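With one protein chain held back, the other chains of the complex are shown just where they sit.
And now, chain A:
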Amino acid sequence: MPAVLEIEGLRKTYKNRRRGTRNALDGFDMRVDAGQVHGFLGPNGSGKTTTLRTLLGLIRPDGGRMVLLGQEVPHALPAVAGQVGAIVESPQFFPHFTARDTLSLLAGAGEVPANRVDEVLELVGLRDRAGERVKTYSLGMKQRLAVASALLKKPKLLILDEPANGLDPGGIREMRTLMRNLAESGMTVLLSSHILGEIQLICDSVTIISLGRRVAFGPVDEVLAQHSSGAVRIRLEAVSDLPVATEVLTQAGVRVTGHPDHLMVAGVDKPATVTRLLAERDLYVSELAPIAVDLESVFLELTATAPVPGQHRQVDESMKVGGTGQSGAAGGGWGA
């Protein structure tokens, strides 16, 4: 599959006269294939928005290479801008214009036929409120307007930075369907979000970023599989047999943790071996369930941002790859 978006070694350093420099992006790589819904995940301040802004020519990178739809950007941005629809971090609109005026002005600037405005308003569910001033909109309505503005050009690549921000449950589900439909129609969608359940449901592949570097990427199930612990939960028909079973499995070299009504075993490649071992000793398994890992736990593990009781994790305290494991505040902090 051809890549719609490729980023290699992207760097962005924010300089501040008083607090020194901050490497928001520190050699970041990314690849998004055509026709996919790609999730872009990372803790707060990890560089997602910075990546998207750089990609869209709003900020100037300090190094690295970016290719959008087969063309080097920012150099060829004017040529590809018409095929990339984007919202970057809850976009603001001029508050005194109506939604329809706002979109029609964008359509005018981008040479999009005027009837497209009503199409997208319908699509995001703002048809009946389109004549009202944006100032009077709720957060979710503004977000819908933003999505509408990104869809206006019928883009080949749709970039959405936290589009679900402020949407109601119905809206989130609609957004999910919309994105699937768009992907089926051949559009590529790049989606940054913190709602991992959502990402897991709609994304084909993901990139996870932490402190400006990529920590994981690939199809969702592969990322999950790579980081699943291979844990299996076992229940026996008779609870009283659990101690015996523990003994048997331990002798066979399996790591077992006992619980009052079940056992957890880790590091088994094939759950069938467990069944066989136990059956040989007349212990019958009533449940053998591989513990599914979800994206959330993988994310927390990969970015090292799982909450620790009694501690308040600060932003920038997350996984630093190519460095010394978990970094302190100094890693991505000012003064580097």
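Note that in this section a residue touches a chain if its C-beta (ideal position, glycine included) is under 8 Å from a C-beta of that chain, and two chains touch if they have at least 3 such contacts; residues count from 1.
Heads up, the rule we're going with is that contacts and distances are computed from a predicted model.
For the omitted chain of this complex, the UniProt record lists the protein as "ABC transporter permease subunit", which is one of "Ion-translocating oxidoreductase complex subunit D", "Fe-S cluster assembly protein SufB", "Xanthine dehydrogenase family protein subunit M" or "ABC transporter permease subunit". Within the whole complex, the absent chain has one touching residue among A:A34, A:L106 or A:L123, and that is A:L106.
Within the full complex, the residue among A:R22, A:H38, A:R53 or A:R214 touching the omitted chain is A:R53. Of the options A:P95, A:G197, A:P243 or A:G267, the residue whose C-beta touches the omitted chain is A:P95. The set of chain A residues touching the chain not shown comprises 53, 56-60, 74, 77-78, 81-82, 84, 86, 88, 91-97, 101, 105-106, 108-111, 149, 153.
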